[in-house]
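Note that one protein chain of the assembly has been removed; the remaining protein chains are unaltered in position.
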Amino acid sequence: MFFQKIFTKPQTGANRGRIRPQTTEQREITADIEANLQFLIKEIGEPADLVIHRFEKDGPVAALMYLDSLADGSLLGSHISRPINEFLMKNGGGLDLKNTERLLTTAKIYNYRDFSAVIASVLSGQAVLFLQQQKTALGVAFPGFPRRAVKEPSTEKVTRGSREGFTDVLTDNLGMIRRWIKDPNLAVTKLAIGERTQTEINLLYLKDVANSDVVKELKTRLAKIEIDGIIDSGYLSELIADQKLTFFPLVQDTERPDKVAAAVLEGRVAILVDKSPFALIVPVTSDEFYQTPADFGYNYWVGSFLRFIRALGTFIAVTLPGLYLAMISVNPELLPPGLVGVVSSARVQVPFPAVFEVLLTMVVFEIFREAIIRAPGNISLIFGIAGGALIGFCGIQAALVSAVTVIVVVITSLASFATANTGKEQAWRLVRFFVFFAAACFGVLGFVLAGLTVLTHMNSLKSFGVSYLEPWAPPQSLDMADSFFRIPWWAHSRRPSSYRPQQTDRTGHKDLTGLKDLTGKDEPTDQDDLTGQDDLTGKNNLPGQEGEDPG
Amino acid sequence: MGRKVMSLVVFISLVFLSGCWDVEEINRRAKMDALFIDLGENPGELRIGGSFPMPGSLLPPITGTEQQFAKRHYVLGVSGRGMVDAWAKLQANVARNVFYGQLRTLILTERLARRNINDLLDFIGRIPSVPPDITVLMTKSDPEALLDMKNRANFSPGDYIELFYQSVYKHTQNLPLTLWQVNARLDNRTSDPHLPIITPSQGMYQIAGTTLFSGNRMAGELDMHETQTLALLTGSSSGYLAVPRGKDGVVGLGEVGAKTTIRPVKDRAGKITFFVTTRITGVVWETIPRKMELRPPDRRRIEALVEEFTKRRIIKLLAKLRQLNSDPVGFGEKFRIKYPAIWEQNQWYDIFPTVDFKVRTQFTIHRTGIFR
Partner (left out) sequence: MLPEKTGIGSGLLFMFVLSSLFGFGIMFAPQVAAESIGGNGYWGVVVAFLFSLPVIAAVVGLGKRFPGKSIIAYLPQVYGKGFGKIFGLIFLLFLLISGVLFLRDITGIFASFFLFRSPLWAIVSIILLAAAYPAYLGIEVISRQASFLFTAVYLIITIILLMSLQHFQPDHIRPVLAGNPFIVASGGVRLFYCYFPMAMLFMVYQYYTEPEKGWKIINRAGLVFFVYLFLFVIETIGVYGAKGVLRYSFPVLELTRKTTIPYVLQTFGLYFSFVWLSQIYITLAGLLYTTAQGCAEWFGILNYKRFVLLLLPVILFLALSIPGAIDLHGFIKAFQTIGIWVIAVFPLITWAVAWLFQRGEQNGP
């Protein structure tokens, strides 16, 4: 495509292929500490936070090197410096690799033999210990960088459900998921992407459930990425999407660990990115953006109603301005007479054409929305009142806009928050304008054709081989019912077939005939209870065992 | 790759292919809510016009302001040779563009209806912006004055008539037909149209009684009581019926429902007889002289009274219809179903005046009001 060619034209001349940092060539660590340190300082410069601690006993014995900003100095002191110093005091030397490893009171010690690995580990927060006369350096991790506490997610609040949200630290996030899924089949694959940032990325999926083609494809796509750095998971979601030229999100992002855990249980693959509180989930269908954990917290009738309201809200948010415009400026014969009277009377003094009037109001509201995010907390309240109430009211009084238009635009703005995902909601925001302009030109005909065009576009999308509008297109009758209603758990025996999981069954019926006495001594312990729950949800976790059809 | 160019092209063309030829704001259209058609002063001329609600006056009024009491519509009328000519002149008399999409009613005058309504209604039916379900009425007075009157409720005439017909209790008194129904009757010729009569009364509109048509010409009219009888035959429900009882007495029935079966029979001589059986139900609301409690003998007496009364009325009505050669009930339809071969050969308007009717009525008291 022509513009892709323009944007992705490779650099020529001297700048060619300068994505990678100018890194060290593969060089082995030498037996001389001072030489090693000098080489390293030459390689990484002498950053302000670099700390080098030399242990000496009749000449250099060992040297500890770390970045103050990433490693915890006091922990290093008590777990590394103190035992080494005590050893030296007692024995007066004789530190070799074996007894040093015994001295360090930490669970995991890494061994490095070349400098590039040492540099990478230092830059990611490890402390590296060089020993005299040893060609192996030891790495230990005592992370000391700041981390955020686990808080309720701000973009995906629910009234019923877990209150945990992802933080910015990958290991914490992984821990949150692991607390849900205690299954040996939970694969956690580690990757590092970003030539300069070396951002750690974890893929999470159930080995015996997730579709292996999807996992393979995801790994291929990730391996193809060549970029200087990954600052947020948003970078990745754009880079691994199937279609580049679409505004619909083809990768789901979420701040909620419970959503990720549920997705993994459905047989999808989650991508956790270090330093990003948003996890990615693939593949995704359009329906996913309308489901929240609250659906499952409440009774299934309530859950179904909530889903319906979300779908309705989205429909209103996308179509209302367009429909309103088509009705009042091109096809008013379609409105009931009373409504025509009211709307036309309200517009009598408005000097602008309806298109301009509605567009103006919409744009003003969009600007408000964007401005309020930036405004400091207490001012945003004033903004809200000043913007929403005053300007709206005065605009009507001054006959610049009609009251009905303001109502339509406000309802549209409110309804747009019914979509349970911000990325999807932003996409709908664009579609709203498209539909609006089409309706402005061709009334109802333009409105419908624009809607159909958007639908066609959505139909042409795929997320990792899964049609975006599945289960509606291609039709999957069971999932279709589940996307419209929230099917209760006791009737929900299959995983969504849209994602083509290896194991399709997810609920079974336990056979209790073998148990002697349910109320007596054999009362299951806590441990049993847990496994029992596991059995209900992630049935047949043992590898090699195939799920059985309960019916 | 290419599909993205395509999507872009579609997107751009949909947005910028805008001529916006049809954009005309709702408040910049002169919304007509009632249309009248009359004969013009000079031969060959038609006079048409309509009422236009005043823009801006339809919001909920601020109490006490002039807006609350001022008349909310104005009426224009023009003459022209043929509909299109008059139509064009009407456009010339309005500041904005006349908009027929919200038309609620069409009023014809008697002298026009006595000529030929088919051509006119065909013309209006051809205009796609005119809704097909507008009510067609007939007036004997000057239609322009009729519409121009500021009725006491201060409704614009179109709204008045629409509101009027939302009540089903009013249907049996004047039997309204919508434009498409009138057109369908004129096309099929298995029954004749009938139009309610609208007259000004006490500062409001009285819509009662109906005009009868024979084909596309008005043939006569029925008063409100005759119309109620006709409603029994056409099967309308929820009517009223007052049956005289003795010298001063009366039995007043409400929620009168009726179901009529019509069976045509042709004998050997070719004489056609329609067996008309009407089953009526109703609620006794009023009995004069008053009865504390209606007992079985009362019931029999009342039922017999109503049966006799309605039978007499129906026979009288049928005689009138036959005499006017007008078939609003749909005897022709029944005849066509039973004898399709004869229907296709003959002209129904030649047969109808010669048919016989055998009427039977049956009445059941449904309830007796809230008393025992």
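For reference, chains read A and B in written order, and residue numbers begin at 1 within each chain.
Methods note: a contact is a pair of C-beta atoms (placed from the backbone, for glycine too) under 8 Å apart; a residue touches a chain by one contact, two chains touch by 3 or more.
Note that this is a predicted model, so its numbers are computed, not measured.
S.K.: Can you tell me which of B:27, B:190, B:236 or B:310 touches the chain that was removed from the display?
M.R.: Among B:27, B:190, B:236 or B:310, only B:190 touches the chain that is not shown.
S.K.: For a quick check of understanding: of B:82, B:128 or B:353, which residue touches the chain that isn't displayed?
M.R.: Answer from the full complex: B:128 touches the omitted chain.
S.K.: For the full complex, which residue in A:194, A:337, A:392 or A:423 touches the chain that was left out?
M.R.: Checking each option in A:194, A:337, A:392 or A:423, the one touching the absent chain turns out to be A:337.
S.K.: To test your reading of the contact rule: which positions on chain A touch the chain that is missing from view?
M.R.: 213-214, 217, 242, 330-331, 333-338, 442-446, 448-449, 452-453, 455-457, 459-460, 464-465, 467, 469, 472-475, 480
S.K.: Hey, which chain B residues sit against the chain that's not shown?
M.R.: Interface residues of chain B facing the absent chain: 2-3, 6-7, 9-10, 13-14, 17, 19, 21-22, 125, 128-129, 131-133, 162, 166, 178, 180-181, 183-184, 187-190, 330, 333-334, 337-338, 340.
Keep in mind that, in the parts below, only the chains that are shown with their structure count from here on.
S.K.: In the complex formed with chain A, which residues of chain B make contact?
M.R.: The touching residues are 1-5, 7, 10-11, 14-15, 17-20, 22-27, 29, 31, 33, 53, 55-59, 99, 101-102, 104, 129, 131, 158-159, 162.
S.K.: For chain A, which residues count as touching chain B in their complex?
M.R.: It comes out as residues 1-2, 4, 245, 328-335, 337-338, 340-350, 353-355, 434, 437-438, 440-443, 446, 449-450, 453, 457, 460.
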